[in-house]
Structures are given as C-alpha cells and as structure tokens.
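FYI, not all chains are in this one, though none of them got moved.
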Amino acid sequence: MSDVENRLSEMKLTLPPPFVYPNPSRTGCIQVGQFLYTSGHHPPANFGVAVKGKVVADVSLEEARKAAKASALNILASVKQKIGNLDHIHRVIKLLGMVNSSPGFDSQPEVIDGASDLFYELFGPERGQHARSAIGLAELPRSTPLEIEAIFEIRT
Amino acid sequence: MSDVENRLSEMKLTLPPPFVYPNPSRTGCIQVGQFLYTSGHHPPANFGVAVKGKVVADVSLEEARKAAKASALNILASVKQKIGNLDHIHRVIKLLGMVNSSPGFDSQPEVIDGASDLFYELFGPERGQHARSAIGLAELPRSTPLEIEAIFEIRT
C-alpha cells in the first residue's frame, strides 16, 4: 500500500470506487507532463448525509463541509485510477470549489475547507498547501451541493 | 487543408470567423509551451437559434446543446487563428462549461455534451477525451446562454 493510502487509513478514511463517466468524451483526469487536471467532482452517490440542494437552505454548512471532504476523496479515487499510485502526487497546486449557494449564503470558504484541510493533513505543509477559489454557484448538475476540481503536480 | 479541418468538412461543419476582441488587453488564446489556454467562448453572434437568456426558461436544452457545439467551433476558430493549423492540437485537456441557468435547472452536463461530443468525435478517443466541469451560472455576459473555456495540449 502506498504511503498516502497508509496515511488515509490512519485518518480512518477510505477511497470510494472511482466515478464511472456515462459518456466516453469525458474522464476524471488528464495528465500532461507534470500537470494533472481533474474534472469537477461531487460527493459520491452513496455518501451518508443529505446531498441534494443548496447550501445553506437545504444542506447545512457542517454537512456541506463533510460533502467537500467526500468530494476530495472522490478526486483522489479518480487520480489513483489514472496514475496508479497516489505517492506520485508531488503536490496539490490548486482547487476550484463551487458551492450550490442559496441566496445570501457567503461562507463558501468554510465549506471548501472540508477538502482543503483534508489535502493539507494528508500531504503535509510542503505538498498540501495550495491556491484556491471558493465560489457560489446558482445551480449545479443533479442539484449536488458542491463540485470541486483540482490541479496536481505529478512526479514524472 | 488540415486533417482536422477535413474531418470537420466530413462532419458537415464549418468554422465561424474568429471572434474579434473589442479590447487589446484580451485575446482568444495564449500558448505557453505545450499548453494553450482559451478565453471563455460563446456561440457566434450569427448562430441560428435563439441565443439569449437562461437555460431552460428562455433556451431549450436542445437549443443549448447546439449552442455548446457552436461555441466549440468558435473555440477552434480562435485556436486556428493563433496556431495556424488545427493538426497541431495534440489533445483536448479540459473544458469548463458554464451554463446560464434558470432556477432549478440542473442538467448542465447534457448541455455541455454538445461541445464535448464534438471534440471527441473530431479528435477521436485518444486525443478527444477530456476532463470537464459543467456548472450553472447566475448570469453571463450579454445574456449568452453559455460560455466554454478550454485547455489544449499543442505539439511543440
């Protein structure tokens, strides 16, 4: 097992099965040289809490933060499927965190911290600290409460 | 004529004239090394169907999907203007598809598939499959129904 997956186990976390794209035109990640770009990822379908609707009208901030953490694990599942071993991630470069926001909700950073803090704890300060935007969207596919895309640097 | 443009002809598609930016600070694409980043592109002004307003209140899903396909052709017109020959596109890396969404509309992926499926059919599985986010925006410039930006890998 890889160091990153050992660390996930220590954190009592497991990767979900990678998302299966319904359309061959799309995939979870594309690597070009040292850069790996991911698609926007949602919390997995079997994620425990209510995962439909807008933050904070339908989904509480605390649930949304957990959904962000689950989305980060979903991203890692896609990356593992693509590159085989999460130890090949040299660093997290950037996240774009998009929160399905009810009118007046303006705490998007606290929601996306669920993903940012996971990456930081998992990869440590040198490899885990990243650039980020956390923004409020009007609507998201399947009324998911949030969607996160990432750029990673991969060891080549 | 390039292979990619021959293929466009076989698909009965033609490139629109490239968008003329009103302000010298901006351009359709910037290439750095093997990466080419595009601006957000709309459907061209002379595009056939109603192209103002929100999906699905003002623009149907089927019209929006055609508008996404037209925006993809608009992107290719910018790229051709920049790099001269579309055969220099090694692969599609990522799309960000932004749909001007009326309240409750959550089928953004089906809209942006109009662009994704065009790129996939045009470039084939190896070069055309890409990462993507398809999201719902509150408002877009000139009330366009959608805007798409792309990252391509260019042969250098």
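Per-chain numbering from 1; labels A and B assigned in written order.
Simple rule for what comes next: a residue touches a chain if its C-beta (ideal position, glycine included) is under 8 Å from a C-beta of that chain, and two chains touch if they have at least 3 such contacts.
Worth saying up front: this structure is predicted, and the values here are computed from it rather than measured.
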item	value
Oligomeric state of the whole complex, in copies, if 2 are shown	3
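By our rule, only the chains that are shown with their structure count from here on.
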item	value
Mean-CA-position distance for chain B and chain A (Å)	25
Chain A to chain B touching residues, read off their complex	23-30, 32-33, 35, 37-40, 96, 98, 137-143, 147, 149
In the complex with chain A, residue positions of chain B that touch it	34-35, 91, 93-94, 99, 101, 103-109, 113, 116-117, 119-120, 125, 128-138, 151, 153
